[in-house]
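Pasting a structure below so you can have a look.
With one protein chain withheld, the remaining protein chains of the complex are depicted in position.
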Amino acid sequence: MSGEVNVRSAIHFASAALALAVLAFGAIQPAVAADTPDPAADAKAFRNYFTQKFPKLKLEDFVNGPYSMNEDMHRQWEEKEQFPPYDFSLDMGKEMFSKPFKNGKSYADCFPNKGIGIRQNYPYFDEKEGKVITLELALNRCREANGEPPFSYVKDEMAALTAYMAFTSRGKPFDIKIPGDPRALEAYQNGKRYFYTRRGQLNFSCATCHVQSPGERIRAEVLAPALGILNAMPIYRSEWGGMGTISRRFTTCNSQIRGVPLNPQDDEYRDLEYYLSYVSNGLPISGPGARP
Amino acid sequence: MTTTHNDFPATRRLILQGAASVALVGLGGIAFGLAPAFAAANDKYPEEAFKQKSDADAIKSLYGKTAEPSDKVKLDAPEIAENGAVVPISVSSTLADVTSISILVADNPNALAASYKIPPGTMPNVANRIKMAKTTNVVAVVEAGGKLYSTTKEVKVTVGGCGG
Amino acid sequence: MASTIRVRAIASGETTEVQALIQHPMDSGFVKDAKGEIIPPHFIQELTFEYDGKSVFVADWGPAVSKDPYVKFSFKGGKKGDDLKISWVDNKGGTDTTTAKIQ
Partner (left out) sequence: MLKSIRLLALVLPIAGATSVLAAGSEADFKAAYAAAEAANKEAAALRNQWTTTAAAMAAAKKAADTGDFDEAIASSKEAEALAKASIFQATSEKEAWKALEIR
């Protein structure tokens, strides 16, 4: 008889403890989140998380995504890099970059330092407009300002241009700045929230794959760590048999988890790119890149 | 999960279409063979060998003899291909006077992927990137001094490279 | 139109290492396009490299060679500044040739 009583009381005790724990956890949660976002601290914590998770990996190797996650993949990547499949897109981008528009101007006139070696400063927060400006958006705005039709954000021309601009910045560390403007802090926080928010019927967030399980496989692909995940953009993916811009990567990731993608360069994506680039500050640009 | 039921018919339809398309292509292949004009243009091109299904038939059609396994043929291929559409494969050999190197993928729709003619003075090694339909054996064949030597390695493929 | 053939030929000692990347869809004939129709086979069948008038390497390719195909080989001879002629033919009769300088 007493055995039975113990069992019942044990259950009571356990359920009470559980309720308490849930309450406590719930209580702590809002207290921490109420503080204003501190990007610098976030970036430090973000980097520490990954360097502790992959202690043997050199910091700059994170930009190689899945290829830094296992030896067999790394060898296949090195073989491809001898004569990388993005070579054609890079040459096309270089040619397009120097060809003047109908009005005689060219991309060099739209960008600081004639557009050479500046990719690491994008995206930046434009205080006049109060919004994040990404490289892809700036390129299309330059075209429109010179009477040229904008390119699709997910197709080859945009990939070729960004490939060339990335190439001219190879090795330069990401240098994303968040000005004191509260709207910049808000854009950064929107990007961070998007990154951690679960979406789509599969109920994944970017973090579910790229923070919780980098290096592991999801179906056929080895997942890249979130640290330095945009450094190699734009990428030639064997999967696509062609080039892909950051816009293409964001929209396809959404549909893979059965979420309806937003339009390329919508505010959410621009803020997401702002957050992801900021927390990868200091890591070298390695674009254009090849990926599985 | 209620939603899976409406996925299932879609995938079944795709598989049926897939089967039909392969049959269709098979037909296309035969008609293809009948067009001598193409074959004549580059008679050295081993038309027949590229149409054989199995690696054994392809080797016989290409060289007219069978290969014996040899450790003098080195085949460098990944454990798990990052993507079946782009599998880096390299073959080298220490055999003397190599005249030809061929690479076959056993379970591809057509086994023979590539065949290289090595004139005297050219080193017996070649690297390239090929497509693999699924996990299967990659066979490297080297013709040296009139005899055939081969080596085989299984390459795991998680995403089929032939598409469709 | 820029050539579809990219070549890197480097002479070192008495051998020359040649790498080539060719822009070509290499359609196998098994792939369907967005509308579900089969994309017809369209692949390079023969790729030849000639140095000093004689062929130093001939590749016979089938549809299983990857898109934008790559090949690497090396041959004895060849010195800096010499010409290396590369040409390909595909199953639709398309061709391209280029001459590269050995570095």
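Going by the order they are written in, the chains are A, B and C; count residues from 1 in each one.
To be clear about the criterion, contacts are C-beta pairs under 8 Å (C-beta built on N, C-alpha and C of every residue); 3 or more make two chains touch, one makes a residue touch a chain.
Since the structure is predicted, the reported quantities are computational estimates derived from the model, not experimental observations.
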Among A:R141, A:K177 or A:R198, the residue in touch with the chain that has been omitted: A:R198
Hidden partner chain, touching residue among A:A45, A:A145 or A:I218: A:A45
Residue of A:I133, A:L185 or A:L262 touching the missing chain in the full complex: A:L262
Residues of chain A (touch criterion as defined above) contacting the omitted chain: 29-30, 32-33, 42, 45-46, 49, 192-193, 196-201, 203, 205, 207-208, 211-212, 255, 258-260, 262, 268
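Everything below uses one rule, namely that only the chains that are shown with their structure count from here on.
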Overall pattern in which the protein chains touch one another (line/ring/star/complete/other): complete
Averaged-CA centre spacing for the pair chain B and chain A, given as whole angstrom: 37
Where chain B touches two or more other chains at once, by residue number: 85-86, 90, 127, 129
Sequence positions of chain C contacting 2 or more other chains: 67, 70, 72
Chain A residues within the chain B interface of the complex: 66, 72-73, 75-77, 79-80, 85, 201, 217, 219-222, 238-239, 241, 292
Chain C contact footprint on chain A (complex, rising order): 82-83, 85, 87-88, 91, 95, 241
Residue ranges of chain B in contact with chain C within the complex: 17, 21-22, 24-25, 28, 32, 38, 41-42, 44-46, 50, 85-87, 90, 105, 108-110, 112-119, 121-123, 125-132, 161-164
